[in-house]
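Here the complex is missing one protein chain, while the rest keep their positions.
And now, chain A:
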Amino acid sequence: MSPAGCSHVNGYKVDNWKQNLRVIYQCFVWSGTAETRRRKVLQNDAGWTALAKSCICHICGAHLNRLHSCLYCVFFGCFSKKHIHDHAKNKRHNLAVDLLYGGIYCFVCQDYIYDKEMEQIAKEEQRKAWKLQAGIGEKYTTWEPTKRELELLRHNPKRRKITTNCTIGLRGLINLGNTCFMNCIVQALTHTPLLRDFFLSDRHKCEMQSNSCLVCEMSQLFQEFYSGHRSPHIPFRLLHLVWTHAKHLAGYEQQDAHEFLIAALDVLHRHCKGDTTRDDNGKKANNPNHCNCIIDQIFTGGLQSDVTCQVCTGVSTTIDPFWDISLDLPGSSTPFWPLSPGGDGSAVNGESHLSGSTTLTDCLRRFTRPEHLGSSAKIKCGGCHSYQESTKQLTMKKLPIVACFHLKRFEHSAKLRRKITTYVSFPLELDMTPFMASSKESRMNGQYQQTVDVLNNDNKYALFAVVNHQGTLESGHYTSFIRQHKDQWFKCDDAIITKATIKDVLDSEGYLLFYHKQFLEYE
């Protein structure tokens, strides 16, 4: 299997061999679509049928069994049944091409060979055929290291192998004085796969003059977490930067983890200026509403708000960006029940209603229910030009890659400050389809019975981190559960990391729930 090819191809490389080889690749290997076959090879349907029919073994008629085409004459033969081998021996035609993958087989060397010129032709024909296939564009090619990268790899021989039970990326965090609210958010962020990939592949280009870039500090943090050190990390620099940039969180008292999450995302988003994509003229996208930084790419979703005038039924729609969804809970001073009809959310998400316990989907249904705004809150309607009563409804227009749900457990109303400890059950896998703006439109068009499209994976999410609060409003403690690999969960209690079961996670109270899209599509 030498990369230098074999000498036996020299007998083939005569006359118009390149064009002949191209034709074989075009017609029989990388046939592309029906269109390309029709256009390039034959002119009519009957002839086209003949082509499809002709790709069978000349000895036994099978089309499977690793069909190969002889390079010297028009002959197809099975590889598995050795029909092509017999042909090679009888006719002394030593080269054949695999119709499935385009590899060239040499019967003298008795192996597939790699000839530079032939490989080049194969690659070009494959690319051509791929381009003609509707809606795909460039074919995915695997990464090949450049000369410089090979050099770096040789100079740095240490390798880290990721097996299913290795715990790289897991590290405790020292509590610097009521900083557990920060620690659990850091655990959730360092275990957000896309964020991890962004930082570990060094994608941040810093444009801040001072040393106070939070994104740089995050980058450092990832280096620390993936260094392989098992001792807890002391995040004093991170804490200092957070105090600098989010003054309302400074001080040694206990803060709210959710507030910290939003503040951290905000500062990271602002400091990501150096990484925003450039438009076609090479100018940076300066528009703050059209930021394309990693934070926006991962966390920003679109919330659609429809206000319907009760008189003229005109709808006024706005879409606002969001980083998290804050959900009211039963037991708070805002009324929770009754819920809107047609609630198929629970059926889709398979949550068990343990004798009346509230589920996450119940909260989402309540969040997306139409709400009558009442006579004291009339909105000026653009349709009938007067103040009318209306209903308002929230739905998801665009889902973020990472969806963070905030269960509003801390009530700070004028009358009282308390913590709502109602148990809310949440699933490991969540389908957001019932809460989408598009689903609402289908319902409004009368399609009440929505068949759950199992082949549509766009709205499916998987739980990967849970932040919990124990204790009271005055004195409490934050811990988090995070997921590594497919189903290994760990409890992070400041510096102490312990293995946890899925049951531990799902039985916990839940304050912040982090879900990650299960399937990512290219845009």
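One rule holds for everything that comes next: a residue touches a chain if its C-beta (ideal position, glycine included) is under 8 Å from a C-beta of that chain, and two chains touch if they have at least 3 such contacts; residues count from 1.
In this section, contacts and distances are computed from a predicted model.
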Name under which UniProt lists the unshown chain, selected from "glutathione transferase", "GLMN protein", "LYR motif containing 4" or "Transcription and mRNA export factor ENY2": "Transcription and mRNA export factor ENY2"
Contact partner of the left-out chain, one of A:90, A:110 or A:375: A:110
Selected from A:23, A:56 or A:379 as touching the chain missing from the view: A:56
Chain A residues touching the omitted chain (full complex): 1, 33-34, 48-49, 52-53, 55-56, 61-63, 103, 110-112, 133, 519
